[in-house]
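Let's turn to chain A:
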Amino acid sequence: MSVASAFMAVLRRDLLLGLRHRVEIINPLVFYILIASLFPFAVGSDRSTLGIIGPAVIWVCALLAATLSLDRIFHADFEDGSLEQLFLARQPLVLLTSAKVLAHWLLCGLPLIPAALALNALYQLPVTSLWPMLTTLLLGTPVFSLTGAALAALTVGLRGGGVLLALLILPLYIPVLIFAVGAVGNAMNGLSIAGELYFLAALLVLALTLMPLAAAAALRIRLG
Partner candidate 1 sequence: MPNIPPTCKLELRALQCSRNDALLFNDLSCVLQTGETLYVRGANGSGKSSLLRMLAGLAQPDAGDVRWCGTDTRALGSDYAAVLQYVGHQNGIKLDLTAQENLAFYQALNGGPDAAALITALERTGLASCAALPARRLSAGQRRRLALARLLLWHAPLWLLDEPLTSLDDDGRALFRGLMQRHTTGGGIIVMATHEADIGANGPHRELVLQ
Partner candidate 2 sequence: MNSLGEFLHMGGYGLYVWGAYGLSAAILIWNAIVPTQREKSLLRELAARSNGRSGP
């Protein structure tokens, strides 16, 4: 039973800290909506171009907003010594890093989805794109948190960690980006998007199995 209680303890603590620091949660969202609404000023506002670039902009900006908030998964704990205490706890480190990843997704990944659906309207995208946007984000944002956590653990506490983290993480997001925006685009053209969703689900399962292990290994190296 203590395995579940340890998982819940870390999850509850991180959620509590996140909600007590609401600014840290709101800022990436505001940033997301801000950069996503910059593009119409650049390409003009006629509906056809917005329709073409809409899904791509909404998705790329979601990816950037998620990357922006990755640093907070381990950085605060690394600075104040809590990470060492998590490392020395009786429960396996993989379990505790998974709890931290889930907390990050609930605080920073999930809120991106309503913002993205609002941006759908901003880009005057047809209603047919709402459902694909929702499902691709539901499958994609956990991958941001999972892969992001592994690499945030690798670069925790390094000089220039933020930019280095983005440099390491963005190439790994390309497959998710390709299939997600491809799915939304195909859905708007009335094609079936089962293939893309299956692939996104496969990427999610792969990240779910591998990335907590990689994060635990990376933390063990960084603390060592």
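Selection criteria: all candidates are chains of the complex that A comes from, given by their letters.
Worth pointing out:
In the analysis below, a contact is a pair of C-beta atoms (placed from the backbone, for glycine too) under 8 Å apart; a residue touches a chain by one contact, two chains touch by 3 or more; residues count from 1.
Being a predicted model, the structure only gives us computed values, none of them experimental.
Comparing candidates 1 or 2 against chain A, the one that touches it in this complex is 1.
Chain A contributes residues 2, 5-6, 8-10, 13, 16-17, 20-21, 79-82, 84-92, 223-224 to its touches with candidate 1 in the complex.
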